[in-house]
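The block that comes next holds chain A.
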Amino acid sequence: MNWFIDTFRTSLGKKLLMAVTGLGFLGFIIVHLLGNLTLYAGHEGVFNAYVAKLHQYEALILVAEIGLFALAVIHVTTGLLLFLANRSARSVRYAVTKSGGGRTVGSATMPYTGLAILLFVILHLSNFTFADVTDRTMYDVVAATFSSWIYIIVYVAAVVAVAIHVRHGFWSLFQTIGLNHEKYMPALRAISVALAVILGVGFGLIPIYIGIIV
Partner candidate 1 sequence: MSTKTITLTLKVWRQNRSRKKGGFEIYTARDISTDMSFLEMLDVVNEDLVLSGKEPIAFDHDCREGICGMCGAVVDGQAHGPLKETTLCQLHMRHFKNGDTVVIEPWRARAFPVVKDLVVDRSAFDKIIAAGGYISAKTGGAQDANNILVGKEVADKAFNAAACIGCGACVAACPNASAMLFVGAKISHLGLLPQGRPEAKTRVQSMIRAMDRLGFGNCSNETECEAQCPKSISIREIARMNREFVKASFS
Partner candidate 2 sequence: MLSDSKVPAGPLADKWDRHRFELKLVNPANRKKYDIIVVGTGLAGASAAASLGELGYNVKNFCIQDSPRRAHSIAAQGGINAAKNYSNDGDSTWRLFYDTIKGGDFRAREANVYRLAQLSENIIDQCVAQGVPFARDYGGLLDNRSFGGAQVARTFYARGQTGQQLLLGAYSALMRQVSTGKVTIYPRREMLDVVIVDGKARGIVARNLVTGEIESHAAHAVVLATGGYGNAYFLSTNAMSCNVTAAFRAYRKGALFANPCFTQIHPTCIPVHGIHQSKLTLMSESLRNDGRVWVPKTPGDKRRPEDIPESERDYYLERKYPSFGNLVPRDVASRNAKEQCDQGKGVGETGLAVYLDFADAIQRDGKDVIEAKYGNLFEMYEKITDENPYETPMRIYPAVHYTMGGLWVDYNLMTNIDGLFAIGEANFSDHGANRLGASALMQGLADGYFVVPYTMGGYLASNPMEGVDTSHKAFDASRKEVSDQVSRLLSINGKQTVTQFHRRLGKILWDYCGIVRDDAGLKKALEDIRALKEEFHKDVNVPGDGGDFNQNLENAGRVADFMELAELMVTDAFYRKESCGCHLNAAYLTEDNEPLRDDKNFAVVAAWKYTGYGNEPEYYEEPLIFENVALTQRSYK
């Protein structure tokens, strides 16, 4: 196992961890969106039915949750280690910095959007996953949360952060695992944008839809 640990001690090994765990999150978040689309159904029954269905697979969910938690630990700690290493690699900063055209909002803010997402996830879990649903439905919890302006703003902002993170993270993970080919990279970059928009709009409209429109 020495070789295994040794591999992930290197800078590239850590990058690989980021890429693979990031991909895991992306898979999760897409499934999460698909489920949440039931909120747009127009009446609460559909969403509550989806929640009920989900709870039939208790064991599976537990496994998924443990998996996600592990992913989070790896993604966050590795990300932090890389972030700190990168900062110390340039001990004296430039007086003037100007992009040569490579940087994007996404690439420049990965650690920050990442951190914002982490904080949001904690909030989100306490809002919903650990919410008390003994005498109300999950839909009630959602509706109650988004009756507050503050929650609407926080959720929309967080979703924007996710979109920005994914916009850079998606094509970037392919680059990191070594899949960059002039034929396919333009498509991967386009998918990055598409994913960001889909996730952003899909999740971002939920608070607005539930809180304001319904």
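Regarding selection, all candidates are chains of the complex that A comes from, given by their letters.
Here is the rule we use: a residue touches a chain if its C-beta (ideal position, glycine included) is under 8 Å from a C-beta of that chain, and two chains touch if they have at least 3 such contacts; residues count from 1.
The model shown is predicted, which means the values in this text are computed figures rather than measured ones.
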{"item": "Complex member touching chain A, one of 1 or 2", "value": "1"}
{"item": "Residue numbers on chain A that touch candidate 1, as the complex places them", "value": "3, 7, 10-16, 82, 85-86, 88-103, 107-108, 110, 168, 171-172, 175-182, 185"}
